[in-house]
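Submitted below is the structure of interest, expressed as structure tokens.
Entry: subunit A
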Amino acid sequence: MVNLNTIPPKNNREYYIAIGLEGSANKLGVGVVKHPRLASHQSGDNSHICKAEILSNIRDTYITPPGEGFLPRDTARHHRNWVTRIIKRAIKEAKLTDPKLDIDVICFTKGPGMGAPLHSVVIAARTISLLWDVPLIGVNHCVGHIEMGREITKAENPVVLYVSGGNTQVIAYSENRYRIFGETLDVAIGNCLDRFARTLKISNAPSPGYNIEQLAKQCKNKDRLIQLPYTVKGMDLSMSGILAYIDSLAKDLFKENKKNKLLFDQETGEGLVTVEDLCYSLQENLFAMLVEITERAMAHVNASQVLIVGGVGSNVRLQEMMAQMCRDRANGRVHATDERFCIDNGVMIAQAGLLQYRMGDVIKDLKDTVVTQKFRTDEVYVSWRE
Partner candidate 1 sequence: MSQEIIDTVTQYCTKNIPVTLISQGAEAAIFTTPVHPYLQNTNEDEVYIIKYRPSKKYRHPTINKALTKHRTLSESRILAKLFQIKGIKVPKLIACDPYNGYIWLEFLGEDLPNGFGFSNLKNYLWMNATDSYHDNVKNTLVKVGEQIGLLHWNDYCHGDLTSSNIVLVKTESGGTWEPHLIDFGLSSISNLVEDKGVDLYVLERAIISTHSSFSDKYNEWILEGYSNIYKKHGKAGNQRLTEVLARFADVRMRGRKRSMIG
Partner candidate 2 sequence: MTTVILPQFEGTEINIALYENVKNSKEIRAKIADLPYALIDAKAIISGEQLLSAIHRALIEVNYNKMRTKSLHSECLLCLSPTSNIGDAFKKFGILDNSTSIIAVHIGAKKEEINYDFIQGTCIEFTDENLGRLADKDYISKIYKLEKTFRPETNSDLSRAVVDAILLRGL
């Protein structure tokens, strides 16, 4: 029996407060979340209706110039430069007067992610834990996304499509684990879009994927799709071949390689394809693959709901396609959160960490706070669900 009230809130309060620190990639986020202590949490699987109140959600993104990706060292430096300021702002915005007394638990991202940025954040997390004498909890980044998504959308048991710069997974819950039903066999979807954006030398602000989405919207030849490899393998998918191919098309386009029959009319030399067309075709192809593997997982576990999380999840076209698929599957529903929660943030780490904490799971030895680049979603024992 799940009892989310296993650990009482601090100082006989009727609510819990958690702060979450996230910095596994190029976003540094700190958020504060509050859970009321409810009788309905005493027993039963109610972890998706915590009635969480978001007291603050501060984020700063390390943005690189067009054509450049973010490197671990530089990203770590960005996080170090900002982490105390962001924590301070999050506390101020949450109107916490004394973090020592107010905060039940400090949650940080244990992994997966880039090593150096993760490390730069955990240093701050350990320091405030010791300064304030507040316990620490290490959170799996993917589980953070899932729990935040469930709380925001109230989706009880959805199939989760997790799409970000580092991950592409289809996940469903079973027997206390978030199990991976399908995933990328090579690069992640966000990485694929980021790298294509670099080839196109388009801006990385606010994010490369967002700018590809805007270009795709401007495509004027939507009925003439550029055929790309479609590489779904069971419930897994592969994207590196698609990226290599569309990259080569883009390069030919920029070099005006008139020999390319797909891009230039062989008689008149006229251009047949624009950058917008490439973006549109890439999105249509990649997203169709994502929706397909999600549908397979839904059929497999007999689910009718989908939750999209991760940075790429804020793409409106992906949400549209997923919604269409769900409608066609006997009135399924798709849940997506907006970019405040899709994109990496501190609140999600606080949300998942607080659930863990309320079940009685805290770190007792600082040795257990070592961050890790590899940390599979299904390694986490999900004690807060039936």
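Worth a mention:
The rule is simple: a contact is a pair of C-beta atoms (placed from the backbone, for glycine too) under 8 Å apart; a residue touches a chain by one contact, two chains touch by 3 or more; residues count from 1.
For anyone wondering why these and not others, all candidates are chains of the complex that A comes from, given by their letters.
All figures in this text were calculated on a predicted structure; none of them were measured in a lab.
Among the chains 1 or 2 offered as candidates, the one in contact with subunit A in this complex is candidate 1. The residues of subunit A lying in touch with candidate 1 in their complex are 24-25, 111-114, 141, 166-167, 169, 179-180, 183, 223, 225, 227, 230, 233-234, 284-285, 288, 291-292, 295-296, 298-300, 320-322, 324-325, 327-330, 373-376, 378.
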